[in-house]
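Note that one protein chain of the assembly has been removed; the remaining protein chains are unaltered in position.
Letters are used for the chains, namely A and B, taken in the order the chains are written, and counting of residues starts over at 1 for each.
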Amino acid sequence: MKRFESRLYLGIVAMVAVLTFGIGAIAAEKELAIGVSDALTGPGATYGLPQSNAVQLAVEEINAKGGVKVGKDSYKLRVISYDDKANPTEGTNAVRKLIDRDGVKYILGFCCSGPTSAVASFIGREDVVMLVGNAAERAITAQGNPNLFRTRPPADYTGSAAGTFVAQRGAKKLAVVGSLDVSFYRQYIEAFEREFEKGGGKIIAKESYSATDRDMTPQLTKVRALNPDALLVTGYVEPSSFVYRQAFDLGMKMPRYGFTSGSEEMFLKVATSEQMEGIWDLRPTELTVEALGPVGKAFLANYTKKFNIPPAPSAPYAYDQVYVLKHALENAGTVDDTKKVAAEIRKLAVPPEAVMKYIPIDKKMFDENGQAYTSNGAFQWKNNKWTYVSDLPSDPMIYSKFLRSLRK
Amino acid sequence: MGGAMIIEVAQQIFNGIVIGSVYVLIALGLTVIFGIFGIAHFAHGSVAMFGGYLTFYLTQRFGLSLFPGMAIAMPIGALLGILIERLAYRPVRDDPHINAFIIALGLTMLIEGADLLLFGADQVVIPSSYRSVINIAGLAMVELRIYVVLTTCALIAAMTVLLSSTRTGKAVRAVAQNRSAAILMGVDVEWVSMVVFAISSALGIAAGALIGALFAVAPGVGEGLVVKGFAVLILGGLGSIPGAIVGGIVLGVSETLAAGFISSAYKDGIAFLVMILVLLFRPEGLLGKR
Partner (left out) sequence: MTKSNIAIAVGACVLGIVLLALPSILTVPYFLHLTILSLILVIVAQGQNLVQGYTGYVSIAQGGFMGIGAYCSALLSVKSGLPVWLSLPLAPIVCSILALAVGYPTLRVKGHYFAIVTLAYNMVIFIVLLNFTSLTGGEAGIPNIPCMENLRLPWGEISFTTRTGYYYLVLVVAAAVTIFCALVVHSRIGRVMIAIRQNEALAEAVGVATWRFKLFSFVASASLAGLAGALYAHFTRFINPTPFGVDQSLNAILAVILGGSGTLAGPVVGAFTVIFLPEYLRIAETYRLIAYGLILVLTTIFMPRGIVRIASQIARWRPKVSTRQ
């Protein structure tokens, strides 16, 4: 009996010891909840779902390497993700839930300008840091919120570079068919027109279609009769793919330029490769294997393996957000003081894990508006793929000052 | 310059006839139901979308091409129509009309929700191989578009024969003219109800399949289609089959001409404007009886 009791006693001591050390070890490993607000269903999902997936991928990578090291503690990241359905009411609700109910201080994602603008209009009053991705509306970073940062450049920054490029290629009479009801596409076209006219060209028509339109033959017929020597298509990928298909059917084979940011799959659902052959996309230097370095290639491979589908062009904007946050938290040495973390983001150089090719402003990733700038590229559809051809002439310094001047 | 203008107008008119054909199919489905039951079958748009998704599924799963797929989807759609009539509309047949309308709204959500569950939120495009273009002096006519118009004509012809020459068709017309008299004459009204919903849904399925091949089916498209369908009904006269045919083409061509020569931004608004104007100034429609 005595032996049994002493063994029992020893066993209990051993268990307690293990538990104490175990709990001690676990205690040093904490959890940080971060939020994602993106369009997971509905028309924005082609942009939002890849972003949300990319965040998951980045978080898994970071956690596998031990998490975020803040001071003496290691934080594993946990993602709480809500669907904003590209709708500003849902977006506001989603962010309110993250802040009020889930106690989250770092919110990522934001693929679509509607809900993002809604959230941006009150986020300055909240104790959070907001990282915006694919949403291209200029006003989002023009407002000067100290806690808001965006990895994707505003549409008009790319537009002016595109205008110069197309003028250089000799187009003189250009017709625009675009989602003119969406302001960032309008901003792209305005900037494009300014530079295009400087290069000696003229825009002879501007026809409109909405995100839900699928029959653009009337607009294209009208444009065809004006005999343009080039066409510019700006709109979401789902309707724009129909524009390309119908233009080809109407016999319009002049140089066609676009700002639609869709992956090959999205276009091939609607148009044949023959219909797409030779079409340009003038956009931030996004995902194509030639344009990326080894980091980008690794991202492409890992994402495709995990999700069984290649990433859409919007995905890296969110992937990079996670690494920006990681470095800022580590530099700030705190997970609670959002002002400090925001200040660190402002000072941050481009993280080595970033997939997109950012052009630093004063050696930093974000300018005084909280805006990052990628290079802009000319991509052309050749043989079923978007092929990177060349950079578009862009100047982030000039644009950054222009953006600052818009602040009221 | 005159020649180019003629080509442009001709092209727009052709485009308009193509989209108008789809409107005709939708409107026919709506008008037969209104003529017999006096209810606005608002869920018809979702039924059409279901037809598009179903045809897509059949083409993908069984390797069928567009028209065989559509031919199989149509009877399935007819069955769906019969189910809808029995389970959803019949219980509220004797209630105030508003109840039937609410049912229609609920059905729309149900069917759209089912589509979302089964097929996802992304747009669905039915692949078809009719891609060649016939180009006559600048007037470009895609093969598929010509087939859309021909299919619509064929379906209209089939329906006309059904209604004018068969016994069932005569029974349907009898009920449409005077329900009580038809009952007194021994017409099986329950049978007629089923037949009408079957025809309506089959036509809706066809419309959805054609839209899916020409453009795409996606959440929200059905709603816009059915409202335009009602615009056609109001234009052509509620319950009038010739009215639906004429009205559909007129609406389609007006849309494309307006988009081509006035403004493309408000293209969808044309249908609503037309509807509102007709209702205010000639509520019985262009071809309806006063």
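Definition applied: contacts are C-beta pairs under 8 Å (C-beta built on N, C-alpha and C of every residue); 3 or more make two chains touch, one makes a residue touch a chain.
Every value quoted in this text rests on a predicted model; they were computed, and no experiment measured them.
Based on the whole complex, identify which of B:E143, B:D188 or B:E223 touches the chain you can't see.
Final answer for the missing-chain contact: B:E223.
In the complete assembly, which of B:V32, B:M70 or B:L107 touches the absent chain?
Looking across B:V32, B:M70 or B:L107, the contact with the absent chain belongs to B:L107.
Please pick, from A:R101, A:K305 or A:K363, the residue that touches the omitted chain in the full complex.
Residue touching the chain left out of view: A:R101.
What is the set of subunit A residues that contact the non-displayed chain in the whole complex?
With respect to the unshown chain, the touching residues of subunit A are 41-42, 83, 85, 87-89, 92-93, 96-97, 100-101, 113-114, 117-118, 120-122, 137, 139, 143, 180-184, 186, 208, 210.
Which parts of subunit B are in contact with the chain that was left out?
Looking at subunit B, the ones touching the missing chain are residues 34, 38-40, 42, 88, 91-92, 95-99, 101-103, 105-114, 116-117, 121, 223-224, 227, 230-231, 234, 238, 265-266, 268-269, 272-273, 275-276, 279-280, 283.
In the analysis below, only the chains that are shown with their structure count from here on.
For subunit A versus subunit B, what separation do you get between their C-alpha means, in angstrom?
40
For subunit B, which residues are in contact with subunit A within the complex?
Checking each residue of subunit B against subunit A gives 4-5, 7-8, 11-12, 15-16, 19, 121-123, 125, 131, 133, 135, 138, 140, 142, 214-216, 218-221, 224, 255-257, 259-261, 263-265, 267-268.
Give every residue of subunit A touching subunit B within the complex, in rising order.
41-43, 45-46, 180-181, 207-210, 212-215, 217-219, 221-222, 224-225, 238, 242, 249-251, 269-270, 272
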